[in-house]
Each structure stands twice: as structure tokens, then as C-alpha cells.
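All protein chains but one are shown at their positions in the complex.
Showing chain A:
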């Protein structure tokens, strides 16, 4: 059904109606609704346990002011995790393969951390631009370098997520195409390629979870520096 390898990355639309919003909202349907029971069913229990775990881990290094970010960081984590994992199913569209969405997530959050730091403790957040113990002649160059690394953070966050997922999906597609193409001529090599595809799938599952975690972790780190 897909003519080229890049059709999976095009924004889905049905007869001209863009479906990308629905595909972004879909993972929320998979989460069990909040109920006012004390002992919940298994899915709700596991979901609650997971959310508690994530929130605790993210909020441990932050002080009380940073706890205001608990809701957005945890929900971002769950959102990215579900989108990434659902994208591994066949014929699905993964919104996080679109640079537009990832930059739209990364840029405002990073800017928020930066502005919080500049507003609350401006000298401390500017002091982060110079690491401790640098020799004096290097100071101007180092400040330029650190400023560049600071300003490139949102780009890095967005591009990291996009590149990882896009590359993974593309690799899966390429290796599976190779498997099919080789199955008629050299079946043994085709089996080998199938094995590679298995490993790749497992890797992609891991990458999906890790990338979501890394995104949120880096944001919380930037928050730690600036809170």
C-alpha cells in the first residue's frame, strides 16, 4: 500500500481532512479513566504505580518550586512514551517523527526554563555559562561556546527525538523490504535479514521508551539549573 518509504511520515489525512490531531489525541484513549475507587483493577493499579514512579523520579532532584512542573513533565513523559510505542505497530503514523511537533514541544518548555532562571536568579543562571576552574585566557571563547550550547538546546531536544524515531522507522522499513526482496532469490540470507529485523524491532522498542525518558529528563535537568 505504501509506494515509497516516506509515505509513513506524511501527515495523515482522510479525503482532505487532516487527522494528525486525532492521531495525537489517540494515546489518551488507551489510559484507564480515573475512578474514585481505593482498590482499582489491574490496569489502573499499574498505571497509577507507573505515574507515581515517574513523578517521584523526576521530582527528586527538584526543590519545592520545581514541583509545579510535576504535572506537565509526567504527562509529557506518558504522552511521548505512548506515541513512540504505538508508532511501532504497522501502518501507524507516529507524530513524534515530525520535527514540527517535537520542536513545538521542546522550544516553549526550554524557553520557559530559561526565562524562569533569568527572572529569579539572573546572575546564577548567567554564571552557568562559565564552568568552574577554567584558565583565564580561555574565558571569552568558553563563554561563546557555552552560549551556543545553551541556545542550541531546544533544537537538540527536538532533532534528537525526531532523528531517533525517523531513523528507526526507516531502518525497519528498509530491512523488511530487503527481507522480502531476498526471499525469492536467496532464502537463507532472507532468514538472516529476518533475524536482524527481530533485533531491530526490540531495539526500536527500547529506543522508543528511552527517547521519551531522555527528552523529559533533559528538560528536568534544565529546570534544575534554572529553578
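Just so we're on the same page, contacts are C-beta pairs under 8 Å (C-beta built on N, C-alpha and C of every residue); 3 or more make two chains touch, one makes a residue touch a chain; residues count from 1.
In the analysis below, contacts and distances are computed from a predicted model.
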Which of the following names does UniProt give to the chain that is not shown: "ATP synthase subunit b", "Proteasome subunit beta", "Sorting nexin-2" or "Large ribosomal subunit protein uL3m"?
"ATP synthase subunit b"
Taking the full complex into account, find the residue in A:58, A:157, A:172 or A:223 that is in contact with the omitted chain.
A:172
Answer key for A:34, A:100, A:134 or A:224 versus the chain not shown reads A:34
Residue-wise, where is chain A in contact with the chain that is not depicted?
1-2, 33-43, 45-46, 49, 88-91, 172-173, 176-177, 179-180, 194, 197-198, 200-202, 205
